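Removed from the display is one protein chain of the complex; every other protein chain stays in position.
Let's turn to chain A:
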Amino acid sequence: MSATTPGTSARIESTSSLGVLGTLRAGLALSPAMRTGIGVTLALAVLATAGRLIVPIVVQQTTDVGILAPGGVDVGLVLRLCGIAAVGLFAAAACTTWVNVRLFRAAEAGLLQLRVRAFRHVHDLSVLTQNTERRGSLVSRVTSDVDTISLFVQWGGMQLVLSVLQIAGATVAMLFYSWQLTIVVWLAFAPMIVLAPKAQKALNVAYGTVRLRVGAMLGRISESIVGAQTIRSYGAGARTQRRMDEAIGEHRDAAVRAQAFASLAFSSGVLLSGLALGAVVVVGTLLGIDGDLTVGGLLAFLFLVQIFTGPVQSATEVLNELQNAVAGWRRVISVVHTPLDITEPDEPTPAGPRGPAALDFADVTYTYPGSAAPVLHDIELAIPAGARVAVVGETGSGKTTLAKLLTRMMDPDAGSVRLNGVDLRDIALADLRSRVVIVPQEGFLFDDTIAGNVAYGRPDTDADGVAAALERLGLGDWLATLPLGVHTDVGQRGEALSAGERQLVAIARAYLADADVLVLDEATSAVDPATEHRISRALAELTQGRTSVAIAHRLSTAEAADLVVVVDAGRIVELGPHTALVAAGGVYARMHATWISASE
């Protein structure tokens, strides 16, 4: 049992410390597909944005040259202008469509790369097998965090690109009509440009708080669901309700605060638009009186101000989404950037012929990261090929750590673990995993049939092969009790089966894996005696002709072993066959005596 060892092994940082640009750079490096054809896309985007300037320019031209023409209204010219402009609008719309499609395709292709890469990296890290508490948060790294980026690309990213271009385009066009008025417009928005970074930071904090509150709230609510029985048995309903109401209220308050803050930021944009418009009318008219600006020019400018302020106003929204996306991106990047603690050897050494293998621990010491004292000290142990070994010891004695080192879930601080004399670190991982197989305490079952679960990872074994394997393990009678035999669905996490039956499936799975060395992490939980009996029988068959190391909780396992290793406080204190140890009258003999009285 790996009790109270949170945060062991390589830690995945909750987020990377990269800045916005650093995140984008690192993100793009991990998703090369995102940059495919980016040049063409940007060129098209410029054309698409240019289309937005058509209407103001036409307004100016029709007013100045058409309606206010010296010789009266030139209707023909106005109609021609409008016709050309309409064609331009359609062309720009087509460009926009094209840009969008290209952008989506590249972004999604890149995110697919990122997602799969992060997923694989999580599997290659040892955290998953070490720290079960954080699985949920790791799932979110490859799902909702990537989805946030994807959502941003769909709803905000496009807008961001076009907005930036639109502001730039509008500025160029405004400069063309009047540089003085352009300065006026920019000055009007100066407060926003100055305050935006600060406001952005505060908004970030506010929305960060909301996310934390959501997490806390969901935690509390899940207690009322998962703990339903406990709450009812202890009449803890009122207290649970109070705790939930508190969390719901705190979330609501945080969300209202963030919302109000965002609203103020947004409305300040509206206010500044009004300021810009008023200033342009005043300064523009004065310039017109001096002859520096035509009426059409001023009117065009007023339209350009709209084109300029639109994206500036919505910038607060888009930037907010951008922050979310960058935060999500950072979290995914931090996963991929976590160094692997178990690495492939540069030059793999073959570990001898297949068949029962010898194992030895040479002077092995191991300390969990973050803890002061080693859990294992100077372990020296030689296991001959084909031996059945049982490791016994109290909870926390270090016996599970022994199993983890043996399967190379982690590497020792000092000393080495060897298979047929070869250091595990020098054996190719795929080779090692096919030779040494662990049967975990809680063998996870996929939402599939028994056949699918037993043959997991070996698509070449069909249902008949599975049935035959179960038969050889002496589980034919069990199979006969199942409604659909090997085709019986096990349900989510195997919940349709009892805990003992799930262990049977895990044993059969290990049997098909046909390893040289088996590490059995026995389940502590009691199962009904009939199943218990089947498990023992199947295990006996499974370990036949292989080297096996059992982290034993059952007396029977230790009794049946060729060699019993007694671990206490991280050291091997006794070593020998069952009968010899019982006769020796030491630690094992005392454990055995209590066991006997406890299980009889």
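FYI, contacts are C-beta pairs under 8 Å (C-beta built on N, C-alpha and C of every residue); 3 or more make two chains touch, one makes a residue touch a chain; residues count from 1.
Simple rule for what comes next: contacts and distances are computed from a predicted model.
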(message) Which of the following is the UniProt-recorded protein name of the chain this complex doesn't show: "Alpha-D-ribose 1-methylphosphonate 5-phosphate C-P lyase", "Cytochrome c oxidase subunit 1", "Glutathione transport system permease protein GsiD" or "ABC transporter ATP-binding protein"?
(response) "ABC transporter ATP-binding protein"
(request) Determine which one of A:89, A:202 or A:482 touches the chain that has been left out. (result) A:89
(message) For the chain not shown, which residue from A:175, A:228 or A:382 touches it across the whole complex?
(response) A:228
(message) Can you say which of A:447, A:489 or A:568 touches the chain missing from this structure?
(response) A:447
(request) Could you tell which one of A:429, A:482, A:569 or A:589 touches the chain left off the display? (result) A:429
(request) Looking beyond the chains shown, say which of A:18, A:34, A:50 or A:122 touches the absent one. (result) A:122
